[in-house]
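Only one protein chain is missing from this complex, and each of the others stays in its spot.
Chain naming follows the written order as A, B and C, and within any one chain the residues start at number 1.
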Amino acid sequence: AGLSISGSWAADMPAPFDNAADVKIALVRYLSTGDFFQAYLSGVETQAQALGVDLRILDSRQDAALQADMVDQAIALGVDGIIVQHGLTESMQDAVQRALDAGIKVVAFDVNVENEAVPQVEQSDRDLARLALEQAIKDNGESFTAGYVYVPGIAPLDRRDETWKEFKERYPGIKEKAQFGTLDNPIANANANQARSVLQANPDITVMFAPYDEFAKGVKIAVDEAGMSQDIKIYSADVSTADIAAMREPDSAWVATAATNPAVVGEVSVRTLAMLLAGEDPGASVIVPPTLITRDMLMDSDIKSMQDLAAKLPAFAHADVATPDWMPLPAR
Amino acid sequence: MSTTLQLKGIRKAFGSNQVLHDIGFELQAGNVTVLMGANGAGKSTLVRILSGVHKRDTGDIILLGRTFNPKTPMDAVAQGVVTVHQGINDGVVPDLDIASNLLLEYLATGGSGFWIRQGALKKKAQALADLVGISSSLDTPVHALSLADRQLVAIARAMAYEPRVMILDEPTSSLSAAEADTLFSLIDKLREHGVAILYISHRMSDIRRLADRIVVMRDGQISANLVEQPLPLNEAVNAMLGRSMDNTTLTISQTTTPSLRLSNAVLAQGAHPFDMTVHEGEVVAIVGLVGSGKSALANVLFGINPLISGTLQLADKPYCPTSPAKAIAAGVFLCPRDRGSNAVVPDFNLTHNITLPFLHKYSRFSWLRTRHEEKRSQQLLDEIGVVYQNSNDNIGTLSGGNQQKVSVARWLSESCRLLILDEPFQGVDIQARRDIGTHLRNAAGTRATLVLVSEIDEATEIADRIIVIAEHTLAGEQINQEPDLDLLLSMMASANNLGTTAA
Amino acid sequence: MNKVINLAIRYGFLTLLVGLVVFFSIAADGFAGPHSAVFIFQSVAITGILALGVTCTLVVGGFDLSIGSVATSSLMLSAYVMVVWEQSALVAIVLCLLMGALVGLVNGWLIVRMRVPDLLATLGMMFLLIGLQRIPTQGRSIATGMTLPDGTVAQGTFSPAFLALGRHRFDLFIERLLPVSVVVLLVIAVLVFLFLNYTRHGRLMYAIGSNERASSLAGVAVNKYKVTAYVISGVLASVGGMLMSARLGRGDIASGNNLLLDSVAAALIGYAVLGAARPNAFGTAMGALFVGILLQGLTMMNAPYYTQDFVKGAVLVLALMFTFSLSARQRR
Partner (left out) sequence: MNKVINLAIRYGFLTLLVGLVVFFSIAADGFAGPHSAVFIFQSVAITGILALGVTCTLVVGGFDLSIGSVATSSLMLSAYVMVVWEQSALVAIVLCLLMGALVGLVNGWLIVRMRVPDLLATLGMMFLLIGLQRIPTQGRSIATGMTLPDGTVAQGTFSPAFLALGRHRFDLFIERLLPVSVVVLLVIAVLVFLFLNYTRHGRLMYAIGSNERASSLAGVAVNKYKVTAYVISGVLASVGGMLMSARLGRGDIASGNNLLLDSVAAALIGYAVLGAARPNAFGTAMGALFVGILLQGLTMMNAPYYTQDFVKGAVLVLALMFTFSLSARQRR
């Protein structure tokens, strides 16, 4: 499907999209710095464009209180629908309720606003962690010495951490020798320093679980510097063109990452909202299934960038969720 | 007559340097005790002990029968011991207006209450300002005032309320006769009100005018305690120097090759143009009241301010400096007044302070040759007779007068065409003043020297020629042979006669 | 001529401020109007409060780098007191204020007694607090139902009274218009303004900032005032933290990492207001407002977050260049 076609469909789109130009939606963001969020935004933009609706972006730059205000601002702007991207349950709950009271449809991505009127779009961090760890077990058997990169207090990381805990219980053979991690920026650089010390102290580590690509990048640098890229395997979550490059490097220790395509998640978020506005029910939670990406995959099918990835892995390119037949899809 | 303050066996050492040995004397109520002593004798240290800045090592101080050992300056002020310190920079708060500066103690001791009542403060401040004759509006920030006015502010503040003991450490060092007189009459008032006054100065005229008794310090000890009237000043001076003063008779040089020439020079808006010539090897003293334009002239010659109109010539070549650096390059040096803000580099030791302007002379390919530097600075320190422990000591450890000598020595290290010294004798003791004078004359060579002072006797002491400035223009001049002092004085005052005032 | 320059110096910045408001009101729909105005105030309330604290330390010639971390500490502390210790709002507030005051005392003590340079002392304090505030929860955010290090589950909740600090809005012409935080900001601004400009203590603090030695020789209790300044700044920072906590309804680790720089910016911009060329409460408030208006306006114009930083910086530099160069020119 392409924009050209979507144009021809526009006629028989349900209200209010029969004249989409008058439909106004807002994206209220909590996090914005970094590739993932940039890609997510581009997804939102392309899908909004495909629908032909007017999109407003309110960016709270990691100020949860301000984010709540911005919902109110969106209300004041008289938007028809709001996408809440990340944030804190406690600070968003009331704001979202106010929006609903004002008759505005709301979709939440990666933040649980505890409100059944609000569908949850999720990239399912638990699944991400699960896929990566299953791969780790496939490669290294059920018992290995691991290093774990984790910074508590960040919602997605906390969710991925839960899965890690489960796995440690299920496979007592997994020995967590060291836990570290920091969000000092540049994140990769700071974590490289820590990982380097950890490797110095625990040369026996064979698996590094770094469920966030910035962490993984840091660990990889440390592994290379320690000249241990033969002895260590890195498993992570999330992916970007830069990550792909890193994974493709000659005998790179970064062997697998589980990821959803943030752009796709963005598109899905908009489509879900569109369905709500059209009076359809997308369901309580719309889950974008993650894909496992291994180094071998990248090498075998010569994948160099997110574009290649999308081209070679349809599952990654497009999630077949929230796609009623009237829904125009972005050009690809 | 009752004793207000009594000192017994005061001792103080800074590290290995024993500054005060067993100091003991008394201050009587309604009585001005002058404390004399050469630079570095220990006067200011004593003052700082009395005002709670330093704590004494041993000894007792008794204030009105009760032992007095102030922990902090606040403490001292609260007990009625008020001090005007030597450095002006320790006396005023530049960013605040005059009013607040005048009432700083008053505010500090809470006299003003919680809220500031601007009107009431203004009135109170105005009274003080009038007392010492500060003309500027009370809203002007102090950093906009000339040195003298700042000094007056500091003094007036001390007068803010009736102290029991008033300590004045070289209050006149940057005042000229006019302001000094107002100060003296104020001190007379205090004397009548029974305040005990400790007065420190190197100016004989002050001492002559004020002293009821003289305590003389030498190398941190009391070398004389004179009460008999009339006070034997010579005896005091001998006690202070440990010998009698060698009085130099200066032979007036009559050189004719002009070095610096000003034509139709206008120093300040609306001032009359004037011509002026300084010859090679000549020492010219420029005298004038505060605000008469001496520094204005200095600033022009040193490239800090441009000449409003007129031309400058140096060695028959046109000379128009645009920055101190350029002036120095052209062979014109200025030793500015107010060493505290204009000369002393507090973080540096003596050597580094001395070599600052001519570092390139002590470096090869901008690489410093420290040994060479050290040697030269020690020469200079000794030449100009600085009292110091070690040339690596921080300059802050020097006494006021010795700091002054260092900032003069800085400009004697290299030969130059024209040397300008603005108030070079600020806080320098009489003997040292003579020594510097002689040194300036003997080392003159082909150098022309301008000495800017506001005291005539300072001028007569060293100059070949005396030029009087008033109203930012030249008011007259005299060769320094039996000069007619009264005439000079009247020339200086001419500004006031005209009724207008510059600055 | 001089008169013109004078006017420019005094009112240049404020004119710029008004200019911005006018520009945005025309360019960005939804910018003008009482609600938007309130948003702006609310978005700068916390920064503003902290900035007023820094101003006090700047006045005595010091500088407080620890405010940001004090704020986040009080954010965490208040949450901990209510959620883990299950105490009342009052207890939380009192403890936070005490914490702020204590930090201020220690800072002051280090600076006046131990003679540690202010930047140094407060920087150390900053690192110390950043670490300290994470230790009790091992770096996790604090929310009802969280499991503590010792395995127990936290049962307490944010008391409604406390949450009201962040969420209640007073009626003003329009109902539910004025949020508590804005009221707090205004009150504190007025108090600090009066304190610095119309009390003898304020005057003496300025004296200390201008010439500490002379002030102490004049019998000013320099040390006492310096310590006071740091205590004020500490307490105000803790107030800011509490408001943040009340807005979030959760002890969120990630929040408030921009607080320090933004409030310092506000306080420093204040130098340029009314040509004061020195720290002053009114200027600080204007500075905070300035940043708020800028960001709000840019958001309303859909500018991405990084252009916001850029414009913020650019306008800041230009505005200051203007004011200071002029006032310098005039002083000569």
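What we mean here is this: a residue touches a chain if its C-beta (ideal position, glycine included) is under 8 Å from a C-beta of that chain, and two chains touch if they have at least 3 such contacts.
Only a predicted model underlies this, so the values are computations on that prediction, with no experimental measurement involved.
The chain that is not displayed touches the following shown chains in the complete assembly: A, B, C. Within the complete assembly, C:Leu320 is the residue of C:Ala8, C:Leu148 or C:Leu320 that touches the hidden chain.
Considering the full assembly, C:Leu120 is the residue among C:Leu7, C:Ile26, C:Val94 or C:Leu120 that touches the omitted chain. Only one of C:Ile67, C:Leu110, C:Leu163 or C:Val222 touches the chain withheld from this view, namely C:Leu110. The omitted chain makes contact with just one of the residues B:His352, B:Arg433, B:Arg447 or B:His472: B:His352. Although one chain is hidden here, its contacts on subunit A can still be listed: residues 32-35, 38-39, 151, 178-182, 184-190, 192-194, 196-198, 200-203, 217, 221, 224-225, 227, 240-242, 244-246, 304-308.
Across the interface with the omitted chain, subunit C contributes residues 110, 113-117, 119-121, 123-132, 134-135, 138-139, 257, 261, 264-265, 268-269, 271, 304-314, 316-317, 320-321, 324-325, 327-328.
Although one chain is not shown, part of subunit B still touches it, namely residues 15, 54, 302, 304, 324-325, 327-329, 334, 336, 341-348, 352, 356-357, 359-360, 362-363, 366-368, 410.
The criterion applied here is as follows: only the chains that are shown with their structure count from here on.
Between the CA-based centres of subunit A and subunit B the separation comes to 74 Å, rounded to the whole angstrom. Averaged Cα coordinates give subunit A a centre that lies 34 Å from the centre of subunit C. With touch defined as above, subunit B holds no residue shared between interfaces to two or more other chains. Residue positions of subunit A in touch with at least two other chains are not found.
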